[in-house]
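Handing you this structure, nothing more for now.
One protein chain omitted, others in place.
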Amino acid sequence: MAKQLMKGNEAIARAAMLGGLDAFFGYPITPQNEVPEYLSRYMLEEGKVFVQSESEVAAINMVYGAAAAGFRAMTSSSSPGIALKQEGITYLCGSELPCVICSVMRGGPGLGSIQPSQGDYNQATRGGGNGDYHVIVFAPETIQETIDIMKEAFDIADYYRNPVMILVDGLIGQMMESVDLTKPVKKRFLPEKDFATTGTNHHSRRNVVNSLYLESAELEAHNLALKKKYDKVIINDTRYELINMEDPDYVIVAFGTMSRVCRSAIETLAEKKIRVGIIRPISLWPFPNRAFETIDAPHLKGILVVEMNLGQMLTDVIVANNGKYPIGFYGRAGGVVPDPSDVVNAIGHFKDLVVK
Amino acid sequence: MPKGILTFETEKCKGCGLCVAFCPVKILYLDKSSMNQSGYNIVKITDPDKCIACATCALMCPDSIITVEVNN
Partner (left out) sequence: MEIKYKKTNGLTDTPLSYCPGCTHGIVHKLVAEVLAELGVLGETIAIASVGCSVFSYKFFNVDAVQAAHGRACAVATGVKRNLPDRIVFTYQGDGDLASIGIAETIHAANRSENITVIFINNCIYGMTGGQMAPTSLIGQKTTTSQTGRKADVHGNPIHISEMFSQIEGVAYLERVSVYNPRQVRNAKKAIKKAFTYQMEKKGFTMIEVLSSCPVNWGMTPVDALKWIEEKMTPVFPLKVFKDKGEEANV
């Protein structure tokens, strides 16, 4: 158990390297700067590729180029920077290229703030690019979980030939926690990258990486093929955690930093004899609908969605709940991080928070 | 003078006329009476014997449809 104290952003960077990162392309933006800073040193030291690009737009397109050539590529940014990358991300999905994108969320909209937020849930899970596509989005809660998912992320991206996003917020990025970088992670059988554009001397046919299909029937067939892939992701890589879910009075739905705060809140509530469970989505896309379909709670009074935004995951929960239980919402925005007492209070006033 | 033999991939000719314009011995023309599949008037030769195999026509052809052979 090789424990060490590590800052979130630096843990992300080291874990990416442990995950087989070949090439990183990034641009400065708070609160994720330590990711490119760390990698600017260690990637070059290990003879790998690091480029600080002229913009987030350029960075995601450099990732696109490196991925087209068959390399494990990554970029990281924060909210407004991730907004700039949306076109590149839809090209990566359309061309079926694997990569990892780390988003360290900050307050929005617009220039927003540099404080932690979850205001990019829709940006991450719905995407700002064009066309029918999905990014596989994981939202870890601790720095350890961030490391473990990051070390798997390139395998998942390569397996599905699709971008994978690690979605954290400024708090996880900036705090330090004790972590173990040596924890083993699942290894997948990965197909050879025979699509890679490395020059026709290096493989049999002429490879072209492209997302342009002018014939609509051809593009529809391509879309349907992508959909089959996404359906596979839903089956194989939907991830969530159920906490304290034995016959709860209430269920809280929260992810990332918010779920950590709620873990403390439910302990306080337990002392007040109020049993509260937590459904913690780890994959935000695919959203863990199963967790809601399988709720076995005869005394459940309602589901409280708690987010650091004004209601984004809320819609997914409403859909997953399908009218079964009353749903309440408690959210703070702009970089304000609720503390456990806010959550305890919200459960106490559940009726006032029910979403019509 | 070397004599050139021109062959045209007429189905890919777009009747742009660049070869006609730059042929130094002016032996090429666009045949208004004949069209290829794409509906373009195709290039033809008036007097093959005058061809000096300079390959200017092939050089200027944007669609690389002209092959120039020479027997000197």
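By written order: A and B. Residues from 1 in each chain.
As a working rule, contacts are C-beta pairs under 8 Å (C-beta built on N, C-alpha and C of every residue); 3 or more make two chains touch, one makes a residue touch a chain.
Just so it is clear, the structure is predicted and the values come from calculations on it, not from any experiment.
Among the displayed chains, contact with the absent chain in the complete complex occurs for A, B.
Only one of the listed residues, A:Leu18, A:Val49 or A:Leu181, touches the absent chain: A:Val49. Annotation: of A:Asn9, A:Gln32, A:Asn61 or A:Thr257, A:Asn61 touches the absent chain (contact as defined above).
What subunit A contributes to its contact with the hidden chain is residues 22-23, 25, 49, 51, 53-55, 57-59, 61-69, 71, 73, 87-88, 91, 95, 197-202, 206-212. Mapped onto subunit B, the footprint of the missing chain covers residues 4-5, 12, 14-18, 21-22, 40, 53, 55-56, 58-72.
Here is the rule we go by: only the chains that are shown with their structure count from here on.
Here the spacing of subunit A and subunit B, counted between their Cα centres, is 60 Å.
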